[in-house]
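Pasting a structure below so you can have a look.
With one protein chain withheld, the remaining protein chains of the complex are depicted in position.
After this line comes chain A, so read on.
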Amino acid sequence: MAAAALIGGWPSPFVLRARVALNLKGVEYEFLQEKYGEKSELLLRSNPVYKKVPVLLHHDKPVCESMIIVEYVDAAWAKSGQAILPADPYERALHRFWAVYIDDKVRMPPSISDLLVPSMFGIAKAQTEEAKAESVEQAWAALKLLEEAFEKLSKGKAFFGGGTIGYVDIALGAYLGWAKVIEQMAGLKLFDEEKTPLLAVWAERFCAHEAVKEVMPETEKLMEFAKMRLGK
């Protein structure tokens, strides 16, 4: 095995976070794709607590939980590429706050398997039109807050991290593939140019970034995967 290996699945936004971080640092790693529907021995051994992907194996030592992996990659390869978290303790606290907020709002239903279909603010799960409309309103409200956070953190630059992709960009950007799926399935725009103009532009920019574009799953493939998982 290479010095760095990542256990994961291509549809998972959490796995994507780890891959983007590794790409930003130019780390060579082996991508150990889990077979859909099965959990490998290696995964169960490496993450006995949650039995979930992603797991980063660095010299065979496992690191679990996507944003913990991102922070670890930032520290372990501090000399390569740009810093993912800012140096200033207060700025770091702000970035960590928004990453936690993002995960809190874009909830993943625990009942579905590890190659998850994100509930994306509950829209996918919504049983009635009313419930769906409420979820959409909540989504837009959360994105509005993130739009304000973007203004504050980016300081006029391209990303939450400033000139380069940072911690919050990775946290939120990882959901963009699935956001497009939800937008198509629900017939609406989440990253709406009118409601959240800065984020709408940021979303395009993030997906086009060289650390992202090769590993961001294609919308059509995700749609197929979603349909299969939802049994449609």
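We take it that a contact is a pair of C-beta atoms (placed from the backbone, for glycine too) under 8 Å apart; a residue touches a chain by one contact, two chains touch by 3 or more; residues count from 1.
The working rule: contacts and distances are computed from a predicted model.
Would you kindly match the missing chain to its UniProt protein name, picking from "Probable glutathione S-transferase GSTU1", "Beta-hexosaminidase", "proline--tRNA ligase" or "Phospholysine phosphohistidine inorganic pyrophosphate phosphatase"?
So, among "Probable glutathione S-transferase GSTU1", "Beta-hexosaminidase", "proline--tRNA ligase" or "Phospholysine phosphohistidine inorganic pyrophosphate phosphatase", the name matching the hidden chain's UniProt entry is "Probable glutathione S-transferase GSTU1".
Tell me which of A:L44, A:V100 or A:M228 is the one touching the absent chain.
A:V100
By the contact criterion defined above, which parts of chain A meet the unshown chain? Give residue numbers in ascending order.
49, 58, 61, 63-65, 68-69, 71-72, 75-76, 89-90, 92-93, 96-97, 100-101, 145
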